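Selected chains from the complex are presented in situ; the others are not included.
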Amino acid sequence: MSDRFEKGMNILKITNKEIIEQMFDELKDISPDLGRFVVEFPYSEIYTRDGLDLKTRELITVAALTAMGTAPTQLEHHINAALNVDNSPKEIVEAIMQMSAYAGFPAAINGINAAKNVFKEKGLLPVK
Amino acid sequence: MSDRFEKGMNILKITNKEIIEQMFDELKDISPDLGRFVVEFPYSEIYTRDGLDLKTRELITVAALTAMGTAPTQLEHHINAALNVDNSPKEIVEAIMQMSAYAGFPAAINGINAAKNVFKEKGLLPVK
Amino acid sequence: MSDRFEKGMNILKITNKEIIEQMFDELKDISPDLGRFVVEFPYSEIYTRDGLDLKTRELITVAALTAMGTAPTQLEHHINAALNVDNSPKEIVEAIMQMSAYAGFPAAINGINAAKNVFKEKGLLPVK
């Protein structure tokens, strides 16, 4: 296990501890290196950098994935991660709603539905 | 209830009466303002404008959502709306098929499948 | 020259007569068949179909290319084509503005700037 892997895992255990095992398990028969890359590149090299804290990093990822609209599963994972690093449900909802202006209402509504799935499972509804 | 909201609701009752309640219901625990924005901005400010009739407005939305390929649920809603404002099933199918040239065949085929879901529920198959 | 090519050219001469020569000229050293495909597939097989007239077909293409945001040159060509088949400048502007709700304001503003380039060259500004 490389230093980079360990460094990335330390972040993942903070942001996405609920899905680490599932991610490696899903990839193990087909592309275990892709899982390793996720740990060694974004989590080890990006999320550990100075300049933005984890809270902000997860929020901008939620915004970007909402705007892109092509990765609904990963959007839910990052909404969950955003909660894990102290974004409030309201902050997440605001970030998603704002995307209506940049990516259109369907993208924002789909983002809100993703948030609703995550919040419901965590007993965080209604959002005030 | 603002004038803008009422003006938008008057359009929504024409285009999408089947889903209004559902939309507000889905958003009420998490982001009721997003539902209000949908009514007050696109339906109140855009769909009420001169220059294009509702029939054409819904058809161009069907074409655009088909081409984007990121909002399958909303595409079905707008296919339904397009029918509600006097687009024939054939006109809708033609608009979707045309997108094969601008966004590729997968986008067009996914659009046709969305139309098929809507048409089947309304007993509008086969399209002649 | 196949029947399909001739059939497509008959449409292109109506919708885009200004750019036919340029399109074939640009492709002739690198991919002349791609020019032939454009004539033989979308123009010959799609734009000639019943169910939607040329005016509507060009308008939905303008809407879709505005929403996609990845083909600014082709968007200008289709705005020009939309004018050639009797869409008014105002109808084109309305179709583009509407995309703000489905693809965001930047897409709509970029679409309006494309229209402005075309309208200016044709002396069609201001739009009333």
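Order of writing sets the chain letters: A, B and C. Residues in each chain are counted from 1.
We adopt the following convention: a residue touches a chain if its C-beta (ideal position, glycine included) is under 8 Å from a C-beta of that chain, and two chains touch if they have at least 3 such contacts.
What you see is a predicted model; the values in this text were computed from it and never measured.
Of the identical chains in this model, 3 are shown in place, and the full complex in the file is built from 6 copies.
We adopt the following convention: only the chains that are shown with their structure count from here on.
The pairing of subunit B with subunit C is characterised as same-residue: of all residue numbers used at this interface, over half are used by both copies.
Chains B-C form the pair with the most C-beta pairs in contact.
Each chain gets one centre point, the mean of its Cα atoms, and the points for subunit A and subunit B are 30 Å apart. Taking each chain's centre as the average of its CA atoms, subunit A and subunit C sit 39 Å apart.
Note: centroid distance subunit B to subunit C, computed from Cα atoms, is 23 Å.
Under the contact definition stated at the top, the residues of subunit B that touch 2 or more other chains are 42, 65, 68, 71. By the touch criterion given at the top, residues 26-31, 33-34, 37-38, 42, 65, 68, 70-71, 73-74 of subunit B touch subunit A in their complex. Residues of subunit A touching subunit C in their complex: 67, 99-107.
Within the complex formed with subunit B, the subunit A residues making contact are 68-70, 89, 93, 96-97, 100, 104-110, 112-113, 115-116, 119, 125-127.
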